[in-house]
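What follows is subunit A.
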Amino acid sequence: MADDSTNPREPSDLPTPPDQVAAPKPAAKPAAPAEHPPKAAAPGGPPDPPPPADRTPPAFIGSLQSAIPGAVAQISYWVGDWTIIVPAAKILEVARHLRDAPDAAFDMCSNVTATDWPPRAERFDLIYCLYSTRHRHRVRVKAKVAENQPIASVTPVWPAANWLEREVFDMFGVNFTGHPDRRRILMPEDWQGYPQRKDYPLEGPGELLMENPLDWLKLKQARDEADIE
Partner candidate 1 sequence: MFDTNELVLNMGPQHPSTHGVLRVVLRLDGEKVVDADVVIGYLHRGIEKLSENRNWTQIILLTDRMDYVAAATSNVGYCETVEKLMSLEVPRRARYVRTILCELQRIASHCLWLGTHAMDIGAMTVFLYAFRERELILDLFEEFCGARLTYNSMRIGGLPLDIPPGWDQKVLEFCKIMDGKLGEYEELLTHNRIWLDRTKGIGVLPASEAIALGLSGPPLRGSGVGRDVRKDEPYAAYDEMEFDVPIGTAGDTYDRYLVRLEEFRQSLRIIRQATEGLPEGPIVGKVPRLIKPPAGETYHAIESPKGELGYFIVSDGKSTNPYRFRVRPPSFCNLQGLRRLVRGHLVADVVALIGSLDVVLGEVDR
Partner candidate 2 sequence: MVDNLIIPLLKIVIVLNATLVAVTYMVLLERKVIAWAQSRLGPMRVGPYGILQPIADAVKLMIKEDITPTRADKWVFTAAPIIAMVPALIVYAVIPFGPEVSLFGRKITLYITDVNVGLLYVVSVTSVGVYGIILAGYASNSKYPLLASLRASAQLISYEVAVTLTLVSVILVAGSLSMVDIVRAQEHWHVWFAFIQPLAFGIFFIGGLAETNRAPFDLPEAEQELTGGFHTEYSGMRFALFFLAEYANMIVVSSVATTLFLGGWLRPFPNVAALGFLDPIPSWTWFLIKSFVFLYVFIWIRATLPRYRYDQLMRLGWKVLIPLAIANLVVTGIVKVVLAT
Partner candidate 3 sequence: MGQAIAFYTLAAFILGFAVLVVSTKDTVHSVLFLVLDFLFVAALYVLLAAPFLAVIQVLVYAGGIVVLYLFVVMLVNLKRAPEAHHDPHRRTKLGFWLAAAVLVELGAIAAYGPAASAPAVTQTAAMPVSGNTEQVGWLLYTSYLIPFEIASMLLLVAMIGAIVLAKREL
């Protein structure tokens, strides 16, 4: 596993791309028959190709499956990276297992981010990039959530996720529950909207307000006065 993920440049290491450019989404999803209802729509989601036949998934995925039934909705493999797709409701359980199980030992959460696929009902893919300093292997965990659908924060498992989840909240408005400090992090605290969403306007009132500071000040003053009252 470690070897697989380390040197993706080696062509021998790469899977033959399962579908060529702009191929239709792979229909066969063995592990998750009920997972992607609106998958047919145009940019409805990432392809998440299943691993090719000659690739056996690393052992910790199997043990995760047996430890938490229903935890693994789908397994994907692409350019050397393994991805586990898990139901959003089980994310905290899966996180605990992946951190504590000796064959996984993912003690470092190196990245938490999200992708927005608007037409889909569960529009956000939450992606956790995990790394094990003991086994020196990586895995990505993916969970799909709808707007406003609560998802448990993994900060209790990995304190590193604190700011990363704050950023996801700031940029996408994902509703994390159990987060110790859920505030905006990069944008100003009184910012409206979630800039990284695909339907966030690239220009519009937000930018106009910045270009006309007077308007901005007037609005702010009005709001401040409203606050005082």
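Everything that follows uses one rule, which is that a residue touches a chain if its C-beta (ideal position, glycine included) is under 8 Å from a C-beta of that chain, and two chains touch if they have at least 3 such contacts; residues count from 1.
With respect to how the candidates were assembled, all candidates are chains of the complex that A comes from, given by their letters.
What you see is a predicted model, and the numbers here were worked out from it, not measured in a lab.
Engineer: Which numbered candidate, 1, 2 or 3, lies in contact with subunit A within the complex?
Structural biologist: Looking at every copy, the candidate touching subunit A is 1.
Engineer: Where on subunit A does candidate 1 make contact in their complex?
Structural biologist: That would be residues 5-9, 11, 14, 17, 19-23, 43, 46-47, 49, 78-81, 107-111, 113, 115-116, 127, 129, 133, 136, 138, 140, 158-164, 167, 171, 184-188, 195-196, 200, 202 of subunit A.
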